[in-house]
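My questions will all concern the structure given below.
Just one protein chain is left out here, and the rest sit where they should.
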Amino acid sequence: MKSHTKYLTFNTRKRRDYVNITEEVAQAAEESGVREGLALVSAMHITASVYINDAEDGLIADIDKWLEDLAPARPDYLHHHTGEDNADAHLKNLLLHHQVLVPITRGKLDLGAWQQIYYAEFDGQRPKRVIVKIIGE
Amino acid sequence: MKSHTKYLTFNTRKRRDYVNITEEVAQAAEESGVREGLALVSAMHITASVYINDAEDGLIADIDKWLEDLAPARPDYLHHHTGEDNADAHLKNLLLHHQVLVPITRGKLDLGAWQQIYYAEFDGQRPKRVIVKIIGE
Partner (left out) sequence: MKSHTKYLTFNTRKRRDYVNITEEVAQAAEESGVREGLALVSAMHITASVYINDAEDGLIADIDKWLEDLAPARPDYLHHHTGEDNADAHLKNLLLHHQVLVPITRGKLDLGAWQQIYYAEFDGQRPKRVIVKIIGE
């Protein structure tokens, strides 16, 4: 069995942002030397997500608006009694989930034609990490 | 380490549909020869999900209505400026998530008594693929 661990860091200019990280994950898979296995791509923060969907700007704007509809930024969360102001970012993280698992087949990410891996930032403007953990043979 | 990869194809008659794929995944696990490991079951499309829940028709209808309430089919998504009409299918995919990871113990899927694996189609009536990727020993 082989394993490979890589940490990616993102520091988005906007508080909420969506970054296509498919190439970084593909590169980590190549570095791993794994031919058959699994690549976990997982945010190490509780106010950011990793998801797979389309690299289409209109859809990304739709996703952002939808997340705000279902998990709105509002002052009246109990979490804000701690001095924080980002409860909505936690809820958005839970809605999109913080991780995906990508199969590796014959040394490549085994994704469908339209599947792109995204880092979704909900409380950015500071360095935040994503772990890529690959195991296989 | 052993690995096994299998692609399942679904072509649902209805645009939205829910297909119990537990037996197909169990068969892939058996073919793999893996006694202890993990089976990733992951949609290769961005308008379909894989989830685990109950094989009960009333609940499946409840899930379908709930998805439509939270991620409704509507004309006014920005994604539709590309000519597409399926933005809601992308949002439903994100809500249910596109993959599950099933443990394999003593050569069998290690599921709870009521856990069934479902393929959820949100933009069907064409062939679409699910990858089953198994690793273990």
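The first chain written gets the first letter, and so on, giving A and B; residue counts start at 1 in each chain.
The definition used in the following text is that contacts are C-beta pairs under 8 Å (C-beta built on N, C-alpha and C of every residue); 3 or more make two chains touch, one makes a residue touch a chain.
Note that this is a predicted model, so its numbers are computed, not measured.
Which of A:L38, A:I52, A:L67 or A:L109 touches the hidden chain is settled by the complete complex: it is A:L38.
Note on the undisplayed chain: of the listed residues B:M1, B:A26 or B:A73, the one touching it is B:M1. Contact between subunit A and the unshown chain involves residues 1, 3, 5, 38, 40, 42-46, 70-71, 77-82, 87, 90-91, 93-95, 97-99, 101, 129, 131, 133, 135.
Mapped onto subunit B, the footprint of the missing chain covers residues 1, 36-38, 51-54, 56-59, 61-63, 66, 70, 95-97, 100-101, 103, 105, 110-112, 114-115, 135-137.
FYI, only the chains that are shown with their structure count from here on.
Rotation angle, subunit A onto subunit B, C-alpha superposition: 120 degrees, expressed as a multiple of 5. The distance from the centre of subunit A to the centre of subunit B, each centre being the mean of the chain's C-alpha atoms, comes to 20 Å.
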